[in-house]
Structures are given as C-alpha cells and as structure tokens.
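Note that this complex is displayed minus one protein chain, with the remaining chains in position.
Labels A and B are assigned to the chains in the order they are written; within every chain, residues are numbered from 1.
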Amino acid sequence: MEKISVVIDGRTFQAEKDTCILEVARRNGIHIPSLCYNSEVTSSGGSCRVCLVEAHQGGRMRLVTACNYPVREGLEVRTDTPLVHRIRRGVLELLLARVPDSEVIREMAAAEGITEARYRKDEGENERYKCIACALCTNVCAEVVGVHAIAMVGRGADKKPATPYDKPSDVCIGCGACAYACPTGAISLKEQDGVRRIWHKDFKMVRCSVCGTPYIPEAQVDWIVRKTGKDRSFFDKCPDHR
Amino acid sequence: MGAINSIEELEAYRRELAAAAKPDLPTVLVCFGTGCQANGSRLVAEAFTEAIKEQGLQVDVNIGIKTTGCHGYCENGPLVVLRPQDILYLKVKPEDVPEIVEESIKGGRVVERLVYRDKVTEELVPRYSEIPFYKHQLRIALRHIGTIDPTNIDDYILAGGYAGLAKALTMKPEDIISEVERSGLRGRGGAGFPTGTKWRSCARVDSDVRYVMCNGDEGDPGAFMDRSIMEGDPHAVIEGMIIGAYAVGSHQGYIYVRDEYPLAVRNLTLAIEAAREKGLLGENILGSGFSFDIKISRGGGAFVCGESSALMRSVEGNVGEPRAKYIRSVERGLYNRPTVLNNVETWANVPEIILKGAEWYASMGTEGSKGTKVFSLVGKVNNTGLVEVPMGISIRELVENIGGGILGGKKFKAVQTGGPSGGCIPERLADLPIDFDSLTKAGSMMGSGGIIVMDEDTCMVDVAKYFTGFLVEESCGKCTPCRDGLPRMLDLLTEITEGRGTEEHLAMLEELCDLLTWGALCGLGTSAANPVLSTIKYFREEYEAHIKDKKCPAGVCKALITYYIDPEACTGCRLCAKNCPQNCITGKRKEAHVIDTSKCIKCGVCKDVCTFDAVRIS
Partner (left out) sequence: MTEMTQDLNRFDRIIDRYERSEESLLAILQDFQREFHYVPEEGIRRLSEVMGVPASKLYAMGTFYKALSLTPRGRHTIKVCTGTACHLKGATQILETLERELKVKRNGTTEDGEFTLECVNCVGACAMAPVTIVDEVYHGQTRPSKIMDMVKKQVGG
C-alpha cells in the first residue's frame, strides 16, 4: 500500500504504487479514451492502443498504454500532446477501416477529427462486423465467469473470439457477460420466446414466477448452484421481484 | 562411468580421457549438420566405416558436426575433415571414399579434385585452417563445432568442457555476476542488453523461485547461428546455463527450441540426458550442493515466440502472445517469477568468460561491443556460411575478405541485417563497423547476426514488401497497429510493386511506420518499420522509379518487367519453348525464338533452362 506521487498533465496526484495511469486519471477527472480495458478484469488491456499516452520517466519518454502502465515515483504523464493525438488518430483510422459499421469507433474517430479511413475495404470486413479483437470477451469468460467457453482464435488480422470449431460450446452457460463487456457490441445475443441464442447455442431461460419475464438461462442457474451451493429456488424470481 | 561427484573427480576423468585419446590417430570427421545430412553425409560416413573395416585400418570414424558444415558450407557438403592432416574435402560422395582412404589416409596425399579452390584466385587450399574463410575467424562461441561429436559428452569433456562450471562452483555467485558484467557481454539475440546487468537485476529480486531460460527460437530468416550451436555443441549452452543459474539462484532452466530445428532438439535432449548421468545436471552438481535441471520446450511455428514474453507464455502452455513489458521479465517472467532469458550464443560464451576471465573477453571487440559475434553470411556472396569474428569488423571486410565478394562478379548493392526487425545498409556505408551501436545509428540493427548480401539484381522495394509480408503472417494479432497496420503497409507496397503506386502511398507508408514504432505492443511491431524505412531512406530512387516511371530497375517486380529473348544469343535449341508452361515461345529450330508477352506469366522457367543466357529481363 505504498503511496507515491505522479504528475499528469502538469498536476500532481497521490496514488497507490503500481495502480495503472488510467485509474489514476479517471479518479481525478482526466479523460483518456479506452476500449479493451475493464477495471474488473485484470487480464484485460493493452490491446486496442487507443489509450496511449506519453510517459516521461528516468530521462526518457515513450508512449505507454494508460490502462496497464504502473505508476511509480518519478513518473510524469502527458495525455494531450500532438504526438499522443497523432498516434491515436492513426490507431482509430485503422480501427475505422477495420470495422466501419461500429458506431463506437466512428464516434471516437470523429472526436479526433477522422470521418473516413484512407484505406481500401478488405475482404475480412464483412465477417468481422464490429469486432476489434481486443479479447475483453474471452478475458471476461476466463477470468470472471471462469468457464472458458470462448478463446481468441487464429493469428493476425483474422484473430477473433470463437468457440472450439465454431460449434455450440459444452461449457457456455449463456450468461452473456462477453456481450455486455464488448466495447463495440460485436457479440450477437438474441432473445425470443424465452430462449436466448448466443455463440450458436440456444439457452432456455427461467421465467420469473411473479412477472413472467425470462431473465436468466437455466444453464447459468445450474452453474451458479453447482459453484456456490445456493438454493435453486432463489432464482424463481427475477431481481426486481425478489 | 557413472556420476562425477566432485570437481577433483571431473579433472581426474578429464585426465583419464586425455590419456586414452590418441591425438595422432588418423580421424575422419564427417559433417552431420542439417545441410550435410541433406546432401547425403550419412551415406558417406557409412562408406568410410565400411572401407576402413575392410582394410583393417586403425581409424576412428568419428561422426561430428563440422565447422564448415553447419557454417553454411552446406552447398559444398558433404564435408569431410581428416585429422591430423587437417585436410578438408568438399562435396564428398560415397564413391569418393575408397580413393580418400587409399590416397589420404593410407598414402598421406591430397585428392585435389575434392579440395577447396578459392573462387577468386583459383588456388587450391587443402588445409582447413588456411582456407581464407576460416583464417580470419576467431571462434569462441563456435569453439568446438566441427571437432567434437555433439552426442558424446566425453568429447566435450576431453576438449575442456565443464571446466568453466567447475571454476564457477568455487566462486561466489556475486563474483560470477561481476565477472560477466566486466566482460561486457551483451545479449547475442539482437537486443544487445548487457548480460551481467540482466543477471544482477534478477538476482536482486526477492523470490524463492526463479528461472533461467535459453531462447533458441532463432526466427530471423537467413540466420542459423543458433541452430549450429544447438546442433553442434549443445553442452556449451548447458554449461553456460548451469553457471548462470548458480549465479542468480535458479534451480530450473528451460531451453526453447523452434519447431523447425529437429536435429537441435535431438542433440540437446541427448546432451541433457548425458549431463544428468554424469551428475552435471540434477541434484548436488559436482558435490557443490547446488541443484539445477533443464527442460526442453519446443516451439510450434511462430516467429513471435522469439519475443521474450511470448516465449514464456508459450512455455507455460498457451498461445505465444506477448504482454506489455512495463514490468521486466527479470522481475516477473515465467509464471510471474524472476527470469533470466538469454540467447543460445550468449550462453555459449559464458563458460569461456568464466574460465578465461572478463579481461580476456573485453580485450576483443569494440568499446561498446565486447567479444566476438557469429554472423551468418548468406545471399549473393561467394562464400556463404557462419563466421565468428571480433566485433567491429566492417561490413566490407566481411563481405569481401571473408565472403569473397559478390557472386558472379555482380555489383554489391546492400546488406540486410537484423532480420525483419532490421534494415538495409547500402554499399556506400559498407565501411561501417558491425557492432550493436553503429548499425542502429544507420537505421538498421545488428540483430542476431544474419547478414544478407544483396546485389544489383535485388529490388529494394521487393525486399521491403517481403519483410512486411513475413510480419503480416507472423503478427500475433493482439494490438491494433501491428495487426491492422501491417496488412495496410503490405497493400501499399504491393500497389507500388505492381505499378499503381503514388506519392501519397509513400507518405501513408511512412505514417504507418511511425504509428507502429510508437504504438505497437511488442518488438515485432515496434521494429517492423525498419525494413521499410531503411529502404526508403537509402533507396528512395528505386521507390520513385516504381512510382513515377512504373519501372523496376533491378528487374524483379513482375508487373513492371518483360521477359524477352536476345536474338543474338539465342541458338534456337527450343529448350525454353519445350518447358514453357504457357506455350508462348515460338520459333523454328536453329532460329531465334520469341516470347509472346501477352501470354507470358513471367514464371522464369525459360530463363532457368536456357544455357546461353539468351533470356533477358527488361
């Protein structure tokens, strides 16, 4: 619990040693955009490169991802320099070219003055939809949920989250945490008539005994009961009516 | 002989081996490196065994990895060395063996047709150590290769092996680290980080478990130094690691070998087993109380696994994805424990440094780059192979004196160093010394030691495209700049090489290079710009020719060249027409032939088969 001083954009803040720059910035009202990081998921971050900022330390300067760079005594951060913006624009332009259908990316790019990518359309675009291969979904599934239903598959620009062989997964519990965590809403989660469909698999939902709303997959209830020993009847009612 | 239980016993064993050895006994050394085996050296060795048995001669057919063999003289293999005469024979076939046995082994004479002939002076040079290629070398990392059988630990011990370890075990770990620091040894894998400093940083972290690792994932195309060492002298690596482990306080080591090197895996495995049997690995090494063992981990075909954090993830049983290195591996590496990861060649130097001392090592090389370096000299050069020389030799010396100049008398254009992380240095800067710092200043980097020699027939834009294409395939896909930026760079370079390039493309290319350098997650991405930027810097005219004139001056880029037949040189032999897959070469027998360029796919087969050099490229 060692406390240190870190300077961000000319202002000095106290923070616990090894907290990441992004957390310190957020707590102090300094905005740094980010996509692939979630503070609940320690394995997340470092992938999209949107949060790159200048780190001045030990006489050198380099760009570092704010979401996982540990603050230590003597660190000076600059989040708003021409270099930071130039590189951020470059990253966003690549992402825009990759997933032109993503509103989130469009908005972020527009905030940096980019409305169109100069690169031509590539074949992988349609399959990719809105996915920026940031791995937040797979990190959540592995670290938070713990079922490892999906993993990042392949290499390079075709890297994407998938179940083994793109088949319905034996271990997926249909919780949808991946879809909620996804920064661009790229994961398809559809519900109809009390059935949720995600990752090519159908999950029968439990209906609330009070309001009748389907609110949680049975498979997820099974899993929670297995893990925690909680009584199954707890899930008869949805959170609004418990 | 079972385990050796003390340093004294090791020395006694060594003396025993020396007493039993017969240095004047004629020995035939047949190279069993990957290259020579590909050319049939196994059959040659068998032929020798047969012939010698038949003749009842007192010769020990010692199958060892030869210096020239693994040093890229593979094109001249199978290689055979006769001791004690020190004669080297090239391209030996099983049919040649009876003559060699009769003339050289029995008769003490030289079989001239099999001897090395200098490509430039045309002189015959039968003696191995006098061949210009070897004369200029100073072999430290390669000290045993070609003279010992790598699968026989006794050979290694007889040659002085494990004496470095014996000495180290009498020193304090702190003193070993100081010795390595003072020697000036810097990592040979490419980054050139001071080895002693790395060890010290690791040793100082408070942890009950730490690891030492060897990076044998030599991925730079054109580099095969580490392959040669792992195949030809695996004990040198093992001994170095035991010393390093003792110095930093580690009890478990790993050697990560790329999948494409099966012989290296085999020889390392045999060596580890042999070392264990002799008590040089395992519990209580040489009675010192220090325990250490090594596991081998095989790569799976991924260049990015040469990056330290990706390598560690791969060893742990995962995909090889790098992580941000804001906290260094010496603090948190394999399994989040302090880890020292060093390159094969770095480890191979350690026993000698301990044995002969820091001052000895630091007396060689340059101010900032001490010691020697193994280079793989390949490409359009006469003598291709592995060369170990003191740091500081100039590019020109390497290419011209040792390499024997450019193949076919063509013009020396550039060298590419540092693999996909490095860049091109043009001929006019060839007097630059090769060391860690000079090449970096010039926009390249020494890298792991691969030196690709290029001539006037090499298109530098094509080279940039080649490396970019390589990296597109090898990108792990985790971070945006590398994953999405490299394919865009490849696109732009393709437009340029296919005659659709514009000035704007060049500007965008430079922008992307900038983005990767600042923004990528790991070394693969941050250095990906080097091949492109260095070729733009030194060969901008070539880029301009492709863009403005739609021409490829070197005659490489298919869209911008035409194949044609020189009517003066063509004899009408019809060989090209017969081999043309498009059937687009016409002409009457004994008359000059013509290529129909509208059908020509520029496959190059006609040029390949023509013995009159009548097929030209414009």
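Definition applied: a residue touches a chain if its C-beta (ideal position, glycine included) is under 8 Å from a C-beta of that chain, and two chains touch if they have at least 3 such contacts.
Given the structure is predicted, the values throughout are model-derived calculations rather than measurements.
Visitor: With the full complex in mind, choose from B:Thr27, B:Ser104 or B:Gln416 the residue touching the hidden chain.
Guide: In the complete complex, the chain left out is touched by residue B:Gln416.
Visitor: Looking at A:Val104, A:Ala151 or A:Ala179, which residue reaches the missing chain?
Guide: A:Ala151
Visitor: Give the residue, chosen from B:Lys172, B:Arg204 or B:Lys295, that touches the chain omitted from the document.
Guide: B:Lys295
Visitor: Please pick, from B:Thr27, B:Thr147 or B:Ser314, the residue that touches the omitted chain in the full complex.
Guide: Of all options in B:Thr27, B:Thr147 or B:Ser314, contact with the hidden chain holds for B:Ser314.
Visitor: Which listed residue (B:Glu112, B:Asp175, B:Glu260 or B:Glu504) would be found touching the missing chain in the intact complex?
Guide: With B:Glu112, B:Asp175, B:Glu260 or B:Glu504 as choices, the missing chain is touched by B:Glu260.
Visitor: Go through subunit B and note every residue touching the omitted chain.
Guide: 34-35, 37-39, 72-76, 218-224, 227-228, 259-261, 295, 297-303, 314-320, 376, 378-380, 384-385, 416, 419, 450, 452, 454, 458, 466-467, 470, 474, 476, 579, 581, 603-605, 608-609
Visitor: By the contact definition given up top, give the residues of subunit A that touch the hidden chain.
Guide: That gives, for subunit A, the contact residues 142, 147-155, 162-165, 169-171.
Criterion: only the chains that are shown with their structure count from here on.
Visitor: Per the centroid of Cα atoms for each chain, what is the distance between subunit A and subunit B, given in Å?
Guide: The answer is 41 Å.
Visitor: Quick one: in the complex, what on subunit A touches subunit B?
Guide: Going through subunit A, the ones touching subunit B are 46-50, 52, 63-65, 68-70, 83, 86-87, 90-91, 94-95, 97-98, 118-120, 122, 132-133, 135, 152, 154-159.
Visitor: Flag every residue of subunit B that touches subunit A in the complex, lowest number first.
Guide: 302, 319, 323-324, 326-327, 472-481, 483-485, 487-488, 491, 508, 511-512, 514-515, 518-521
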